Structures are given as structure tokens and as C-alpha cells.
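Note that this complex is displayed minus one protein chain, with the remaining chains in position.
Lettered A and B in written order, each chain numbered from 1.
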Amino acid sequence: MSAWFDENGPLVFLALLDGTVTAFVLALIALGLSLVFGVMRVVNVAHGEFFMLGAVVAWFTFDWIGDPLWGFLLALVVGPVLVGGLSIGADHFILRKISYNPESTIVATIGLLYILQQLALTVFGPESRPVEAPIYFRVQFPWFGYSGYKLLVAGAAAALLLLIRLLLKRSKLGLYMRATQQDPETAITFGVPTRRVHAAVFALGGGLAALAGVLVVPIRQADHLMGLEPLLLSFIVVIIGGLGSIRGTIVAAFIIGISDGIISVFYEPTLAKMLATLLVAIVLVFRPSGLFGEERV
Amino acid sequence: MRRQALVKSLLLQAGVLGALFLLQFVLPPYHHSSVSKIMVLGAYAVGYNFLLGYTGLMSLGHAMFFAAGMYATGLGIYYWELAPTLGVAFGGLTALALSGVFGMFALRTTGVAFLIVTLMFGQTLFLSILYFDEFTFGQDGFTLSKYLPPLVLGGQEFAYADPGVRYNIGLLLLGAYLLLTTGIMLSPIGRVLIAIRENEARTQLLGYNVFAYKWFALTLSGTLSGLAGSVHGVLFSYVGVTFAEIHHSIDPLLWTLLGGTGTVIGPLAGTGIMFYLIDYTSSFTDQYRFVVGAILILIIIWFPLGLVGTLRKRWLTWLP
Partner (left out) sequence: MAALELLRTEKLCRQYGGLMAVDQVDFRLQQGQIRAIIGPNGAGKTTLVSLICGRTPASSGRIFFKGQDISSSSPARRVQAGIVYTFQVTSIFSKLSCYENVALAAQRFLKDRPDAQGSVREQDIASRVAVCLKEVGLAGVEEQEAGTLPYGHQKLLEVAMSLATGPELLILDEPTQGLAESEIQNLMELIRTISQSATVLLIEHNMPFVLNLAEQITVMTHGSILAEGTPEEIANHRDVQVAYLGT
């Protein structure tokens, strides 16, 4: 055992570190998906493309400004705002038109996915492009050095998660969201502007995905097809965590992130994804409300 | 009244199939091969529509069945040197087994959960093909042309790669699918499937075992899709992982929605239109995804009945 650990201990540690970073970013993306589903009952298949757009925007601001730090900071503002605006447009011109019918919205957001992917392919091109990290330093562990930026990403994502939690608990928007989630009809009679709440939630969800994209791009480059994988992983997280449950989403992101890290380090990333997908499909079949979610009526 | 419907429907199909049969003598080679492809993919769409259009279950994972049929056939021919016909039969059986087992699980869910479960299982198969790449040749796929002895019928040899053979096998497949689905839809089983689409709870309260009917529909739809994949593999001599991708699950959904869910020739019409639309747009732009995306959104907002469905509602109420 100890011999095994001497040999593999550093690898396990690396897997845990990588897994933690993945988990925080994933939680951020999945939270957006989960909020949108929870409040609007919309499964947004284009969610991954919002993440991709964030990353692509970050590449453009970096390319335009030339300075990694300022480019990054600008992207932190432009990415979510742009994607948020786009989301509001999509809500107004598409989702509302089909009355948020669950199956129609899936088809419509698949359409949106294709359009956004093509948009990125057209203006950005088919290749993967790296973005320099805004800050570069290494944190030295006994066995190896680790990218300080990755740890910063995890920290920033954690801070954002806290912020959203606070927003939901304390703000008027949070109250409106909960009211809309429970019963849109009643919410309207109590003066909740459900239309604006829907737009705000969709923008918030998209904005979170875009932020995650901006944060991640220095670690993993930008390309126009990068949206699919986080979309599937977010599905997995939201399903395990329970559709519409925030705490469950975060717990599930950790389960997925850490196990993805460990299996990827010791085996193969494809295997990790294969097992996760299969597992989650089975969870959904036998416990439609997720492992941690409450039973919905 | 049902007899009338049957007659009309058969006439229409006979007309379409007859026209397709005659077309092969006048089409230039390029379109000849396009139409062959459209007929096989159209058969896939007909299989898909059996579940979506007539039973009301939307799946995002049918590429799983298509690819299962295609890979079972392809691997069987490649490794065990199965005759192509046996290979196709093996592919169909594999799809039958897969969809039957899958249905037992997936049909425990409904609505959005069903969509996601189909998506996830589809993705699992896609990733498995990539993961077991030593066996499946992963990303690259493999060609079958060297392993396909010609089909011998009545002492005559037919090479699968021959355009005429391709075209007519495609036509036969499509014709068989249309006939089979129409037959079932006009039978007592079809009546119950439509009732489930219209009002599942009420159907149950009439004393029907709704789960069994849905399971039947899913299994048949999956088998038809898988068999289309098998035939596609043999006729076009290529087995590749793109056929297991999500996009390939979305395609029949798009074709069916475009043509009209729950119509007999809608899926085929949708397949043909999309095929030529992408073919045409990609001749001057590589932005066919815009077209796909925009069409999906436009249909779902303005033409939820699809082309044939809208035609039927507005002008041609006799269309089956």
C-alpha cells in the first residue's frame, strides 16, 4: 500500500487538484443550466455554445488589446454582457414565441446551437487558438509545480458561486425567481414581472457559462466545437444533483470533476466520459429527480 | 373510412415509389447517387418518425440504433467474414436487441427526462466506439469494399458498389419501410399508438397497457433505424463514428419536423429537401449549419406541422 502510494501519491494529488479546478468551473456552467431549467423549465441545449462564445470572446479581446491581463479583464466584462444580451434576444424572439413548451424549446435551442457554432466557425475559424494567461506563477508542491492561474480560476469560480447563492437568497430577483419557479400563474397575480424574470434568468444562465468560458480559455485554448463537452457534463451534473437544485449541482460537480480527474489521470479521458454518461443515464432512469434532488410533484 | 385512408395512402406511396423507380433512368450520375443516399437516409427518417410522429415520443439518441446496426454489420463482415446479407441481418438483430433492452429502461422516464436519457445513451455508444478503437478503428472508421462479394440472385451477380444496385436496394428498403409503417398505423396497434400520442392517461384508462405499446413502438423504430444503418454501411461501404454522433441523432428529428411529423411521406420529403439544401448551400458557402439551425427554429415557431403537415391542414386534407 505504501509502496503504491509512494509511486502514485503525486499522481493522485495531481488528479485531485485538476479535478477540483474542473469541478468549480463545471459547477459554474451547470448552475446556469440548472437555474434556467429550474425557473423556466427550459432545457437549453445551446448552453455549451454560450460557454464557447465566452472563450472565443476572450481570444478576440486578447488579440485586440495584446496584453494578456487587460485583454482578460475586458473579456470578463464583454463576454458575459454579450452572451447575456444574446440570451435575452433568444428568449424574446424564440423561446417566448413557443410558450416555453419543453420539447419545442429543446428543438429550438438545438437550432441555436447550430447557428452559434457556425457563427464561431465563420468569424473565428476552424483551428484551436491559445490565449495567454493573464497572470503567470507556479505554486510549488513537494512533487511538482502547479499552475497558479488554475488555482485562481478555481477560487474565482468559487467566489462567483457564493455570489450567486447570495443573489438568490437575498435579492428581489432571487425572490421573484423562486416565486416564478413555484407557480408562474400565481406569481403574475402577485405582481411578479415573470417575462422579465425569464429574460433575466436566461441571461444570467448564459452569462455564467460565458464567464466560465473566459476563465477557462487560458488553460485549454478556444475552438468552435468546445461547447459540446461541457454541455454534456453539465447535463450529467444537473441530473445527478437534481434538476433545479443548486446545492446538489455543486456537490455533483465535485463528484464528476474529481472522478473525471482521477480516471483521466490513471486511465483515459474517453473512458471517464463514457462511464459518467452511462452512469447518469441510469441515474435518470431510476431516480428522475437526481441523487440529491427532492422529489418534484 | 379507414379503407379509404388505406387506399389513398397506398396510392400516394405507390406513386412516390414509382416516380423514384423511373427517376433512375433519367437522373445524371451525380443526382442518381444523391437520391440513392436520400432513400436510405429517408428510410432512417421513416423509422424515426414511427416513434415521434405516431407515438409522440421524441428521441435524441437514434444515431445509437443506426450506428449499432452499421457497426454490427461492418464488424461482422470485417472480422467474421459474414456474407453481406448475413451481415445486414446481424445488424438488424443487434439493433432489435439494443432497442428492446434500451426501451425497458428508457421508457420508465417521460418528456424531457426521456429526451436526455436517449441523448446520454447515444453519447455512451459514441464514446464506446472511440474507446474501443482497437476493435472499431475509432475516429477513422473503416471501409468494407474489399470484403463485399457481389450479391448473387438467380445466377446473376450484382456488385454492391454498382450505382444501379445501390439505387434499387435503397428503393426496396424505403418501399418496405413505408409499407410496413403504413400497415401498422392502419392496424389496431396503430390506433392505440396514436391514442397514446394524443392522450396517454386516457388511453391507459381505456384499459390499454400503455408501456407495452410504447415499448413496441420504440423497439420497432430502433430496429428500423438500425437496419437502415446496416444497409447504409454495405451500400456505401463505409463504417464511421460520425454516424454515432449527436448530430446524426438530430438529423432525423430535423428531417421529420421539416417534412411533417406523423405524415407518411413527410420524413422522406424532409430528408430530400435537407440533403439538397445542404448540398446546394455548401456549393457556394460552407455555412450549412446556419441553414440547419435556422430551419429548426423557423419550423418550430411557425410550422410545427412541417411541410407535408401544413399542406395537409391547409389545402390537401386527403393526404395520409
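Here, contacts are C-beta pairs under 8 Å (C-beta built on N, C-alpha and C of every residue); 3 or more make two chains touch, one makes a residue touch a chain.
The shown structure was predicted, so the numbers you read here are calculated from the model rather than taken from an experiment.
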| item | value |
| --- | --- |
| Visible chains that the absent chain touches, using the contact criterion stated earlier | B |
| Which of B:Val7, B:Val101 or B:Leu206 contacts the chain that the document leaves out | B:Leu206 |
| Touch with the omitted chain, as defined above, among B:Leu180, B:Ile194, B:Ala294 or B:Leu311 | B:Ile194 |
| Where the unshown chain meets subunit B, residue by residue | 1-2, 188, 191-192, 194-195, 198-199, 201-210 |
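By our rule, only the chains that are shown with their structure count from here on.
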| item | value |
| --- | --- |
| Interchain centroid distance [CA atoms averaged], subunit A/subunit B, Å | 33 |
| Subunit B residues within the subunit A interface of the complex | 58, 60, 105-106, 108-109, 111-113, 115-117, 119-121, 123-124, 127-128, 130-131, 246, 250, 253, 257, 287-290, 292-297, 299-301, 304 |
| Of subunit A, residues touching subunit B in the complex | 43, 94, 97-98, 102-104, 106-108, 110-119, 121-122, 228, 232, 235-236, 239, 268, 270-271, 273-274, 277-278, 280-282, 284-286, 288 |
